[in-house]
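What follows is part of the complex, with its chains left where they were.
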Amino acid sequence: MTMDYSADEIMTVSAARMLRNRTVCFVGIGLPSKAANLARLTHAPELVLIYESGPIGAKPFILPLSIGDGELCTTADTTVSTAEIFTFWLQGGKIDVGFLGAAQIDRFANINTTVIGDYDRPVVRLPGAGGAPEIAGSAGEVFIVLRQTLKTFVERLDFVTSVGHGEGGGYRRRNGLTGGGPAAVITDLGILRPDPSSKELTLTSIHPGVTIHEIRAVTGWLLRVSSNLEITPTPTSEELSVLRDLEQRTAAAHGVTSV
Amino acid sequence: MARILPLADAVAELIHDGDQVACEGFTHLIPFAAGHEIIRQQKKKLTLVRMTPDLIYDQMIGMGVADKLVFSWGGNPGVGSLHRLRDAIERQWPSSLMVEELSHAGIVQGYTAGAAGLPFGILRGFTGTDLPKVNARIKSITCPFTGESLAAIPAIRPDVAVVHAQKADRVGNVLVWGIIGVQKEAVLASKRAIVTVEEIVDRLDPPPNACVLPSWVVSAVCLAPGGAYPSYAQGYYDRDNRFYQLWDQISRSREEFLRWMKLNVLAESGRLNFMEKFSNIGRMA
């Protein structure tokens, strides 16, 4: 049996599938948090979720609206200070996977969450760095989830908030970045992975019904396509029903549909 | 030793125009009551420091108390932009706002160095990012053992830390629990500290190894039930996520913002009326 699903749903499900069971995941709020909790509620029940506000091993029943909802603390194995989260757990190398969103991304999976336009006279002032630069620097690997548009997939970032693969292959090692950097970017249209040597993002999986032409049309550079391009498996009915239940519970609790 | 003071007196006495003020709280225990009192007293030219400036900083900035912001993430968590913060940065309303920007890990090191009596803190950070280009206070330092280059951040030492906590005892020892953020670091880094609390009790009876601020590192303890609302106080009331969403509407226009502030913050009993609309706080206020 297959169910209908939306572009956002296959994005979330595909992101969730990236997370292996028994790994330790540092979760950003919004799409990453939704995908990570979907993973925990489906194939990865022992996934360890760490939120920058302090909870270690959070198991929220509804999605948090903020990065520090009480639900995260009461369901966690323990809650430490935010200072400790960043020093001992993230910088200390205890995080397998960092899970981030972005406002802009470039071909080497560098990220902007700071400003659109000039820094001193911005068109749009975005929230800023938060925990992202050090998650991108120190996590064992990084997954990025965002919707793919010409505004988000840009030739040149307005501001480099967090480094992915910098200027390409070898950049991270040369610059002493301890984590492995972005391993995949999951969008509403497909999945992009860095080329093993050049580190340029390459389309490796395309969601059913999406064309390469459509994806290239919303990518701000000439997107490379893998010679082994796959079609993303459709969400299973179990994945969709768990996701929808989670969203409904969350909407009922917060009085809104989740982000 | 801390004095137990009315909040208005503590703000009047301990926060001066031009001070560097850190109202901390990581989503949990945000000191809204104290922030509203700072607005009511029309403090000026403050440098506001905080990892996660949210609604209360949006309100303080929109009401013109600050001329500088030191921060790492300024948004309405899970909702979107802080429109008053953006209006100040993008269009200098009500006045221009200097910005000094770090990452969370950078501010953590700044507070930690301040609390630890060190002039700077070190971290693995900022490599390859544009943040050092726009913040001259991010420098680098070389490890004398390995030759590695690391980021160095100067200590943050606010004039005043302002935090909210669950309870204090009658001599002013404070117990904080749940998501404790960087409140302890901010208090220990600051010259003075104001702590608002949900209740003042005869005995704290903290669990082992709890986050306790001893009376002698706190300047003033102020009873402020519901003082974190619309943020939350674990064990007392939940975060009012609906208000955080509503704020997105209220704060989009300057006029609607000013109207709301007059009614709910500046007016006599404004904050009380605001809180009383919400049953879970109303019971405690």
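All chains are identified by letter, namely A and B, in their written order; residue positions are counted from 1 within each chain.
Methods note: a residue touches a chain if its C-beta (ideal position, glycine included) is under 8 Å from a C-beta of that chain, and two chains touch if they have at least 3 such contacts.
From a predicted model like this one, the values you see are computed outputs, not experimental measurements.
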Using the labels on the shown chains, what is the complete copy formula?
A x2, B x2
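One rule holds in what follows: only the chains that are shown with their structure count from here on.
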Could you give the separation in Å between the centres of chain A and chain B, each centre being the mean of its C-alpha atoms?
28
Which positions of chain A touch chain B when the two form their complex?
29-30, 52-55, 64-70, 72-74, 79, 81-83, 86-87, 90-91, 110, 114, 119, 121-134, 137-138, 159-163, 166, 171, 175-178, 253-256, 259
Which stretch or stretches of chain B touch chain A in the complex?
26-28, 51-52, 71-75, 77-79, 81-82, 85-86, 89-90, 101-105, 108, 111-112, 123-131, 134, 148-149, 178-182, 184-185, 211, 232, 234, 238-239, 241-242, 244-245
